[in-house]
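Only one protein chain is missing; all other protein chains are in place.
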Amino acid sequence: MHFEYSVVLIYLTVSAVIVGLALWLGRFLRPNLPDPQKAQIYECGERPIGSAWFNFNPRFYLIALVFIVFDAEIALTFPVATVARGWIARSDGTGWVAVVEILLFFVILLAALAYVWGKGELDWSRELTSPEEMP
Amino acid sequence: MVPTVPPAVSPHRRPPRGTVRAYFRNIRLALSTAFDGMSVTMSYMFRRPLTIQYPDKIDKPVQEMLPESYRGVLEVDMDRCTVCLQCQKICPLGCINIESCKNPETGNREVTKFDIDIGLCMYCGLCAETCNFDALDHTREFEATVTTPDQMILHFVEKPREVTKLKAAEMPVRKHKGSILQKMIPAFGRRHPQEVWTPTAYAAAPVPALKAPTATPKPAAPVASAAPSAADSPTPEQAP
Partner (left out) sequence: MNIMHYLADLLVRSLFKADPATWPYTWIAYAVVIGVGALLAFAFVAIFAGPVTWIERRIAGRIQSRIGPNRNGPQGCLQWLADGIKCWLKEDLVPATADKPLYLAAPYLVFTGMFGAFVVLPFGAHVIAADLNVGLLYILAVTSLVVVGLLMAGWGSNSKWALFGGVRSAAQLVSYEVPSAFSLMAVVLMAGTLSTQGIVGAQGGWPWQWFVFRNPFLFAAFIMYFISAIAEGNRTPFDLPEAESEIIAGYNIEYSGMRFLFFLFAEWANMWIMAAVATLAFLGGWQIPGISPERIAEAKGWTFVGWQALSFAIFVFKGTCLVFTIIQIRWTLPRLRVDQLMITCWKYLVPLSMGSATGVLLLMALVREGGIVDWVMRGAMLLVGLLVAGAYIRKVRATFMADRDNYKKMEGRDLWYPPYRLP
């Protein structure tokens, strides 16, 4: 058990070290000729206008919220899904507990999805009803 | 009476959007069109590629694959040129620069300069069109890569030579198109050692004086165009 997770740790470390080593070795190979023009942001050859750190409407920001709901549910459902097979194989009726439980999860999720879908949040262009809603 | 266009009703008309039928139709269409597309691209794995692998891995030079009327780099056969200056006059960009003079010893006309600036030329073909003696013509050469910008000016006259007095019919046969040119541009087959071009060398090189087409002499003086520089011609003589 400890061995397995130390493998994960060492793999992650080794991969970070590989990136660092490649960049560090490259330092001796690559030229370094700094130039204010090179240090500019690429904006199709024009001088960059302002900073890129501004507010904009990425759309679908609600989807991020929906995603969190879904991801949490998935994280909760995976353990149940894992044991469901064993329970069903037991043939004393516990299998149906798992089935009903998972279906309950799904029904809740589907209700959430149907709500968002019905509200039109999954569409790109919603109709703006009032000027206050204009972005 | 204006015929009315019947509404385009196809048997596979789209079901209204947002219906269950449209939903499943979309799924079916997504899978079947992806299937069709994949089979088309897969069939291209068995088709012959169209690419001609220039400059090697081809049966014959690309020059020979081009059509006869291809307008490549210009070339002039000095054995047939009568220095009538028609080409110089017609060129809208003034790429052609011809100078000639009369040799006082022999009394013959000599051409001292016949330059074509292929960097300026736009390959319009007017000059070749206007040449009555089939001296100036487009070749099918296109690899006019040179190492310094002044090599872009092709000098067809190296030293002063006599202008032919023959009639068109008596002239020697036109040399094979491209055969003169191939000796001139180093990049053609890389026959000559390459010069290394550096910005300083370019700056130091004398800027070739190109003449604007308006500077050509009046039609009354068809022989010489301008005063040749003393270094170029042995016996400079101004045209009348």
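Per-chain numbering from 1; labels A and B assigned in written order.
Here is the rule we use: contacts are C-beta pairs under 8 Å (C-beta built on N, C-alpha and C of every residue); 3 or more make two chains touch, one makes a residue touch a chain.
These numbers come from a predicted model, not from an experiment.
Shown chains touched by the hidden one, complex as a whole: A, B. Where chain A meets the chain that is not shown, the touching residues are 3-8, 10-12, 14-16, 18-20, 22-23, 26-27, 29-33, 36, 38-44, 48, 51-53, 58-60, 63-64, 66-67, 70-71, 74-75, 77-78, 81-86, 88, 95-96, 99, 102-103, 106, 109-110, 113, 116-117, 122-125. Summarising the interface, chain B meets the missing chain with residues 23, 26-27, 31, 34-51, 53, 57.
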